[in-house]
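Here it is, the structure in full.
Not every chain is included here, but those present sit where they belong.
In this document, chain identifiers A and B correspond to the written order of the chains, with residue numbering beginning at 1 in each.
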Amino acid sequence: MTEEIGVGMVGHAFMGAVHSHAWRSVHRFFDVPLTPRLAVLGGRDPVRTKDAATKYGWAAVETDWRALVARDDVGLVDICTPGDTHAEIALAALAAGKHVLCEKPLANTVAEAEAMAAAAEEAAGRGVRSMVAFNYRRVPAIALARKLVEEGRIGEVRHVRAVYLQDWLSDPSSPMTWRMRKEKAGSGALGDLGAHIVDAAQFVTGDLITGVSATTETFVRSRPDGDGFADVTVDDAAVFLARFSSGALGTFEATRYALGRKNSMRLEVNGTRGSLAFDFESMNELSVFSADDGSAAGFRRILVTEADHPYVGAWWPPGHLLGYEHTFTHEAADFLTAIGGGVDPAPSFTDGLRVQRVLAAVEESAGQQSTWTMIGDPR
Amino acid sequence: MTEEIGVGMVGHAFMGAVHSHAWRSVHRFFDVPLTPRLAVLGGRDPVRTKDAATKYGWAAVETDWRALVARDDVGLVDICTPGDTHAEIALAALAAGKHVLCEKPLANTVAEAEAMAAAAEEAAGRGVRSMVAFNYRRVPAIALARKLVEEGRIGEVRHVRAVYLQDWLSDPSSPMTWRMRKEKAGSGALGDLGAHIVDAAQFVTGDLITGVSATTETFVRSRPDGDGFADVTVDDAAVFLARFSSGALGTFEATRYALGRKNSMRLEVNGTRGSLAFDFESMNELSVFSADDGSAAGFRRILVTEADHPYVGAWWPPGHLLGYEHTFTHEAADFLTAIGGGVDPAPSFTDGLRVQRVLAAVEESAGQQSTWTMIGDPR
């Protein structure tokens, strides 16, 4: 058993549950230089937080995130709260010398994200590491896609086609949640789903989006909330065109109204020598076309479960599928490895900021009759 | 055997070959009120036209389309030429009282298309029929999709996702053809492929696009042409966002650079009660999701080969697939049936004009920084 690192996690809803599993499991499968200890769980409601801590295996609880950040037994702060509190917690934790893993989207505004990226860079100089939790980079099939692009297997990228389709708001009687309130969530499908496909597209292509043209829509503007109704103040769907710095064309769509599509995060990339296609609903598969295959060419359905595929060696024999939460275990492994190795992990807060800038440009374009809008400083 | 109608067809390239097959075959499978006689084939080069006539089974040839239109033995003119000559031939034929089937896109400009639509309406008053050859409406799966939408099976439409992906220009050394010259083709992927998905989306939803935001690109600006090179003067790819009059959001993409996608005309529609998905590379299948299916819900892969599916009763037993050219045979059957029945067939020249207006708005928006552009008179 390696040296331990105490984890303090803020938030215990969906993300808290899956992050807890990752911290409990990562060292059982990966040779990580630090063994996570589930030290403290943070939450506002003392009873619910205590119950969650028992269920998920956390040793202690705090109802004030500042107290959690300040604890000596916490070396790593994991932020699983809605976007409106990311910046505050992350800045405090970095200042306190704690490594920070922050859920996506990095923040609710570009200004917050800029402050966070700056703080992360400064902290890195002190050996304090930070990472934004774009877990889809840790889907083995997406990591393999990146590897193939990097190796030049598809040539120069010409087209990117990315959609993230869910359907849980198709029913107008589905109740209000924090995800539909702008002050909590920042945006709707755009920040929740669009952030994932923007990051995945930039990650897989190794390129950045330079400009967008966009439209957004709120199909159902009022939803049941307790005994009454509440206004939906975020987008239900966002669609946009994009350019990458290479000149590649992109189309993007994020929606919670695509009936029958449960979690269809699809990414297609066409290059001059080959193409890639992925759908999260078949997350263990990557389809790859290679022009080199000649008259026997066709999209290869690669079952990304071989020992030499990214992350897979830690798990089961070929053909034994991985699931959603594995991506978080991979994320934890990569973060612990970076901390132990004294290097900066990716995606960095700056990567998170890059996504934030694209999201902001989407909203700006949508507010200006879809006029083409350049991304501010897409370094 | 029913009464005959003499067909005069102008053009004998790809479309000429497949239209010839339709005229030869339609009455062998469908009970049509008129039996087509392959009377005259029109083409500029006398030798090549004669050879084509022999191969495809035409009784005579004309090297001047005006002579063809004027012949007494021609009751129906079938226009299979590049878009730059559609208007002229169609107007002459309608004026001469000949029924007209015109390949898509209807014309190279909105002005031409308007003139054609007006002439078609006038001719209809004289009992002269016209139709634009959007053959994809005659794919049984797409006709079934339209039927399901019409019956309310998917509720109100919220999202349309349409792409038409080919890859034959991925290779920069592919030679120049008339399809890459603006003066012949009007536009590139937009008019060739985009026209199909705009028409199919409007047909299946029963709705019209009211505005678009667009970008186009020419990836390879010069191509081998004989001993030298020629400039490509059309788009290689076009992407655009769209709104339908119902408020539904659409995304569209037409490209000839999606390596590995040979003829992937895909259409997805999400409604409040169900969803549809189609890919021309699996043209005998329609995927349908119904929220009514409860916990056993999932996209149904309908093999559209049952006798009660559109057009299928004329062909083979269930599971025996149809191919590309069948859509033209269906088109011929529908046109002959309309002529014999004295009714106006669809898609009309006005339907063709509606598509033309969308294509024009796409080009306009692309030229104005993707600013949202309304469709002129989308009746």
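One rule holds for everything that comes next: a contact is a pair of C-beta atoms (placed from the backbone, for glycine too) under 8 Å apart; a residue touches a chain by one contact, two chains touch by 3 or more.
Nothing here was measured: the structure is a model prediction, and the numbers come from that model.
> Taking the 2 visible copies as a start, how many copies are in the full assembly?
4
Operating definition for what follows: only the chains that are shown with their structure count from here on.
> Just how far, in Å, is the C-alpha centre of subunit B from the one of subunit A?
From the centre of subunit A to the centre of subunit B is 41 Å.
> Residue numbers of subunit A touching subunit B in their complex, please.
So the residues of subunit A in touch with subunit B come to 154, 158-159, 161, 163, 165, 167, 170, 172, 213-215, 217, 219, 237, 239-241, 243, 247, 249, 251, 253, 255, 257-261, 268, 270-275, 289, 291, 297-299, 365, 369-372.
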